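Have a look at the structure below before the remarks.
Note that one protein chain is taken out, while the other chains of the complex remain in position.
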Amino acid sequence: MGVRVQTADFDLSREVKQLIGGRTDVGAIVTFTGTVRDEAKGQPITAMALEHYPGMTEAELERVEADARQRWPLQATLIIHRYGELKPGDNIVLVVTASAHRQAAFEAAEFLMDYLKTRAPFWKKETPAEGESHWVDARESDDAAAERWKS
Amino acid sequence: MGVRVQTADFDLSREVKQLIGGRTDVGAIVTFTGTVRDEAKGQPITAMALEHYPGMTEAELERVEADARQRWPLQATLIIHRYGELKPGDNIVLVVTASAHRQAAFEAAEFLMDYLKTRAPFWKKETPAEGESHWVDARESDDAAAERWKS
Amino acid sequence: MTKILYFAWVREKVGKAEETLALPANVTTVAELVAWLVARGPEYAEAFAKPEIVRAAIDKSHVKISASVRGAREIAFFPPVSGG
Partner (left out) sequence: MTKILYFAWVREKVGKAEETLALPANVTTVAELVAWLVARGPEYAEAFAKPEIVRAAIDKSHVKISASVRGAREIAFFPPVSGG
């Protein structure tokens, strides 16, 4: 269980070990890592800044996590989201889910990503190789992805 | 890209870094780790042995990987499967998928797991806390999971 | 007194990250608060030029534009979120 909002990078193995190292009841661990891409809509990107709403971010991520734990039998979950200045290739977000069975772990990880994309108060500003920095519009496909869990 | 069948353990961070470290075109990385559980059908398990068919295992995993890469726009994939003697908590299998977008990475990782469970020639033998070692029956739910990709 | 927060391009257009205001008695909903802010100056008018794309939160929870602002300690305005 856990939610962290930080500027620092994270290490996949260390986070997974801290979360479930030594446990023998877990059968399936899914991790999702989101990273900064070097292009957006065909334009090269040299940097990205992530602004967030301190306090609300943590509260929303905790609500999203609690939702997932109500829907699936999860033995452990973790969400880490970075903010501040990032470069192409840098990690942005980590989601980890652990369950006795793989389908629950997969579905819960997808759910967490879909929901945090539409609920967690983060805003991306991209710096293109040429031209001015600009705020990234929310993606309609992210809204659609979150909608599918509402059935 | 890659398939490895080995007795040695693996490290999540090291494998992901080797696979896509330094790349800036990747946006989404999904990992699935399967681990040995300490119980099966309610009975405590103290050890597990995995037998496989050398040569065919690698060939099947490569076929499964090639199938996934035809279905989704993947930038990198990795499958590591261990064999030999394992204990509860030990890693069994690792699947990594990387794509520009998260849905492709999630779906491909699920597909790889569903397919390798029904096609890769591995057989598990469990040692319960009491009683004799026995071979684990294939799970019908795994066949059903693989079937859903056939539409 | 109510703390009002602005994020991302809403913050840039308003020209400040936060301010503390005494809301008049006839401002009872988020929509009425937006209208009242817009009347305060052109920077607000620009920030809320397309009010349908500005999102709001009261006391760190997402709310609709029709939500009541009664008892709110902190009201935030921001664009649709784009994290993850």
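Letters A, B and C mark the chains in the order given here, with residues in each chain numbered from 1 onward.
To be clear about the criterion, a residue touches a chain if its C-beta (ideal position, glycine included) is under 8 Å from a C-beta of that chain, and two chains touch if they have at least 3 such contacts.
Everything numeric in this text was worked out from a predicted model, so none of it was measured.
Trainee: Over the full complex, note down every shown chain the hidden chain is touching.
Mentor: Within the full complex, the chain left out of view touches B.
Trainee: Looking at the full complex, which residue from B:Val3, B:Leu78 or B:Leu116 touches the chain that isn't shown here?
Mentor: Hidden-chain contact among the options goes to B:Leu116.
Trainee: Over the whole complex, note the residues of chain B touching the chain we left out.
Mentor: 34, 50-53, 55-56, 59-60, 81, 92-93, 113, 116-125, 135-139, 142
In the analysis below, only the chains that are shown with their structure count from here on.
Trainee: Looking at C-alpha means, what's the farthest chain from chain C?
Mentor: The chain farthest from chain C, judged by C-alpha centres, is B.
Trainee: So what's the Cα centroid distance for chain B and chain C, whole Å?
Mentor: Spacing between the chain centres: roughly 49 Å.
Trainee: Show the residues in chain A shared as contacts by 2 or more other chains, in ascending order.
Mentor: 34, 113
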